[in-house]
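Missing here is one protein chain; the remaining ones are kept as they sit in the complex.
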Amino acid sequence: MNNLLAGILPQSGGLEASGSGKYTLAMGVLALLSVLGVAAGVHSLIAGHEHTFGVSRGVPWGILIAAYVFFVVTSTGLCIVSSVGHVFGFENFNPIAKRAVFLSIATIVAGFLVIAFEIENSWRMPVGNVIGANLTSNIWWMGTLYGAYLFFMMIEFVMLQKEQHKAATGFGLAGLLTGVAAHSNLGAVFGLLNGREFWHGPYMPIYFITSAAMSGCVAIIFFTIIAYKANGWKMSEGMKKSMESVAKMGALMMAIIIFFTCWKMISGVTGNPPGKYETIMTLLTGSYALNFWVGEVLLGMVIPFAIILVVRGRNINALFVAALAGMVGIFVMRYDLVIVGQLVPSYHGMGLVDYPELLSYAPTLHEYLVVLGGVAFCGLFFLMGEKLFRGHVAEHS
Amino acid sequence: MKIDDLEKTTSEDLGVLPSVVRRNILKLGLVVTGMYLGGSILSLTSVRNVYGAGVVPEVGKYPYNPHYSMVIREKLCIDCEQCKEACVKTNHVPAYGFRTTILEKRRSLGGEKFETTFMPVLCNHCNRPPCVRVCPTTATWKDEKTGIVTMNPGRCIGCKTCMTACPYNARYFKEETRAVDKCDFCFESRLSKGQTTTACVEACPADVRVFGNLADPKSRVFKLVHAPETMIWVLRPETGAIPNIYYINS
Partner (left out) sequence: MKKMLLVLVLGAGLLSGALLFAASNAQEKTAYDEDAYGPKAPIVWVKPVRSVIFEHKIHTMDAGLDCGSCHDSLFEMENGAAEKKDDFTMATLYKGGYCGSCHDGSAAFASNTRCTSCHIGARGHARLNSQGGTAVKSH
């Protein structure tokens, strides 16, 4: 075990994390938040979601599912971004590859942490998934493939640390393929529900993969810049060049997402398709308009896209602002996608009396704490990684 | 005016309209609201019409035997909710949940007048149940013998995907069993113990709910569903789930 660790952990070289006082404080705060989140999660499992969460019979999925989707979207995206460099050989992407692989593990583990509290009997899953395997269930495929994905990504990371690049590339490719398959299945979890007009159709899996790529670019810029700023490291020319390339790829993905979103909205309004129209209008002019226009459109698309274009991906401070806006915006996108898709009740459009036009959902303190715990856990993982792996510096870059 | 005088006057209610007119108005209403044979105006897709098939399967083409199903004689429902109470008692349904409930439709009759129709809803025990497809652990399945969509609470992981997949809002999470709960046509509480009908059917004072084996030509559900000149509809046919709760007005 010690030998294995010694082989993985770099003993010298790379970048040394600075300011142990600051580091310990940050770690302490994040650990505290993680523990708080876990405590809220455990309490909600014991007391029951009926009493602790804002979810209901009509809106069974809440902010925890949104946070889970956010984490796995980011993880898949980081995997895609990392593979651009060392699987497909675009050298500009090499300097960020190690950190991206590490963070893809951190984000998916945080995602699993959050969903463990959303699934009310997660302990039944390991056995149930095997003896009750349902091959028509997208959730089953997603869970199983993400399990394999985590395994591949961990092996890939170990191989990267051990400088076994051939093996790393192989496992990276395996991770990429299972990640994309798993993630499109997550899209299909929503997209293949015939009764939910806002989600139904091939759009979801396609959109999920594209927004994963966008999230991956945004996330790696975000975390890399934080790591460098917090530790007072100086970016190498290679890293700067890499940031620029990632930012440009991110901008391209944002353009595609803007294009997708435009047509999603237009097709949801034209001809008032029942069930879909009500949902789209909730986003455009209804109770989720602020989320949509400010959160999704401004923070998630327009601001980061405009910033990257204006500075041509070269100004690190500007890139950080773009990435921060992007991260927040992407979270709002996931939240809206999950929640708004459930708001139109089953028997809408039948002329019912005393029947809600739209359902409502608001997260409770328990739910916020679990999500915050997941975010903090991801941050904890990230900070530890920077210190232990000395800034994830690739030797051959 | 005394009763005797009143009896001489002609009634002004809908009874004086020729039945053809009444039927046409009713059909128009159902077509518009998208409930009649898949709907053709408001309904997103009109799958049943497209393929030329009705909502009722061909005789002899029922996939199960007994093929349990329920016919709801909707017009007769008076929302006394004795069915709900019986269900709660029989199946230990908690206060925050329900396995069956009554919805209320309103149709304008012109002016300030309107007509109320109560619409009982429950699990449709679909032939192609979306909830069964999405369950990762097969905690819910369609019973091969009876066609009843059943739950195994011990297998349920609580992911609630079946709840989002169900087009009929027929499922809820029951904290007491830590599993999703739903109507099982009283299989566990009554049918498996030799009784022949569900608690809601037994409780209904207006004979709204008729339960039985659709594959048996002698059963009342068979006779109702295959009666001549009867309009039969199902809820949300556009989802392709092929429900087994039939609604009629006669």
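The letters A and B name the chains in turn, as written, and every chain counts its residues from 1.
Everything that follows uses one rule, which is that a residue touches a chain if its C-beta (ideal position, glycine included) is under 8 Å from a C-beta of that chain, and two chains touch if they have at least 3 such contacts.
Please read all numbers here as calculations on a predicted model, not as lab measurements.
Undergrad: Among B:F118, B:F211, B:W233 or B:Y246, exactly one should touch the missing chain; which is it?
TA: With B:F118, B:F211, B:W233 or B:Y246 as choices, the missing chain is touched by B:F118.
Undergrad: May I ask which residue of B:E81, B:D143 or B:E202 touches the chain that does not appear here?
TA: Hidden-chain contact among the options goes to B:E81.
Undergrad: Since one chain isn't shown, list which residues of subunit B touch it in the complete complex.
TA: These residues touch the chain not displayed: 1-3, 6-7, 9, 11, 13-15, 75-82, 102, 104, 115-118, 205-206.
One rule holds in what follows: only the chains that are shown with their structure count from here on.
Undergrad: Where the centres are mean C-alpha positions, what is the separation of subunit A from subunit B, in Å?
TA: 41
Undergrad: For the complex, which residues does subunit A have touching subunit B?
TA: Residues in contact with subunit B: 48-51, 55, 57-58, 60-61, 118-122, 124-125, 128-129, 131-134, 136-140, 143, 189, 192-197, 273-275, 342, 345-347, 349-355.
Undergrad: In the complex, go through subunit B and note every residue touching subunit A.
TA: 33-35, 42-44, 96-97, 103-107, 116, 119, 121, 130, 133-139, 154-161, 163-169, 171-173, 175, 178-179, 235-236, 238-241
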